[in-house]
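Please see the structure below; I have some questions.
Every protein chain except one is present and positioned as in the full complex.
So, subunit A:
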Amino acid sequence: MPLLDVRDLSVTFARRGQRTVHAVDGVSFSVDAGEVVGLVGESGCGKSVTSLALMGLLPRQRGVRVGGSADFDGTDLLKLDPRSMRDVRGRDIAMIFQDPLSSLNPVVPIGIQVTEVLVRHRGMSGDAARKEAAELLDRVGIPDPTRRLKEYPHQLSGGMRQRALIAMAVACRPRLLIADEPTTALDVTIQAQILELLKELVRDSGTALIMITHDLGVVAGMCDTINVLYAGRVVETARRKELFAGRRHPYTVGLLASIPRLDAGRGEKLTPIRGSVRDVLPWTEGCAFAPRCDRRTEACVGEPPAMTPTHTGHEFRCVNPFPLSQPEEARV
């Protein structure tokens, strides 16, 4: 049984006088204990909204509707009342956000921001909490942790801040960690360090990790299973090896082809995917990617494409997928 099983998750935002937005439109995926799962897609594909929905962090307003189920170790996260959800957050499921500077409270010392999780969920206090916080900072590779505890976010470097946020997230040894673009706001060299740190933490603690990113390079290095999202639905899901050996969905292929390559010839153009995420067909009327797809056929429009399973567990949502052997793409 998977640790987290998300079935038909949907999130809609309805505003008076405006068209209802289906930010997440029936996403299903699962995460096993200790597994690293990637959610990949362009901005606006629904990957961040998915994570916020799982955490119960979407704004509690009229017009925000969450549907489907998210079974976490026997309880449906989407049906938990706000109070029980507060107990789960930070203790069983923790999250790391994109921009480490804005994600830290500027007027509260790092130490308190770490210990408050320990106080809340592990019932620690005073010196014990401070000692544990220093150990946590040490574990995520922050030198001189006892001094850093007294410092404020603006006194830390970008990488250091992200390490501090990671320390807060792993403070209660959660069973599931959600990292939403954890390296996007960082320098490339720091990115590698942070990814390495996450990998290490996951390996040592057996925590499962959902890695949300637009960067297939990140996915390639870390994830066991990859889910590619488009317009609020999973369009392709596979184990890492299978996906990189043979991509089937034209969108996944396009995503990979659009990564700039150092070995490309001078003056050689980048290969973007045509159009933008805004050119979508509603899933009810066919494949949402059809308006941007080079392999579009008449069968793409009319009814929503279903997930096509294969015997290896590799699934894709496409009626005209790339054939299994793709010599020209194999080099990626």
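The working rule: a contact is a pair of C-beta atoms (placed from the backbone, for glycine too) under 8 Å apart; a residue touches a chain by one contact, two chains touch by 3 or more; residues count from 1.
The definition used in the following text is that contacts and distances are computed from a predicted model.
Chemist: Write down which listed name, "Peptide ABC transporter permease", "Putative tricarboxylic transport membrane protein", "Ion-translocating oxidoreductase complex subunit G" or "Carbon-monoxide dehydrogenase large subunit", is the UniProt protein name of the chain that is not shown.
Modeler: Result for the unshown chain: "Peptide ABC transporter permease".
Chemist: Of the residues A:Ala23, A:Val117 or A:Cys293, which one touches the chain left out of the display?
Modeler: Going through A:Ala23, A:Val117 or A:Cys293 one by one, A:Val117 is the residue touching the chain not shown.
Chemist: Using the touch definition from the top, which of A:Arg15, A:Arg65, A:His154 or A:Arg274 touches the missing chain?
Modeler: That would be A:His154, which touches the missing chain.
Chemist: In the complete assembly, which of A:Val24, A:Ala53, A:Leu77 or A:Ala94 touches the absent chain?
Modeler: Within the whole complex, the residue contacting the unshown chain is A:Ala94.
Chemist: Hey, which of A:Arg7, A:Arg86, A:His214 or A:Arg295 is the one touching the hidden chain?
Modeler: A:Arg86
Chemist: Which listed residue (A:Val24, A:Met55 or A:Ala290) would be found touching the missing chain in the intact complex?
Modeler: Per the contact definition at the top, the residue touching the missing chain is A:Met55.
Chemist: So which bits of subunit A touch the chain we can't see?
Modeler: Missing-chain contacts on subunit A: residues 55, 57, 85-91, 94-95, 97, 99, 102-109, 112, 116-117, 120-121, 152, 154, 165, 168.
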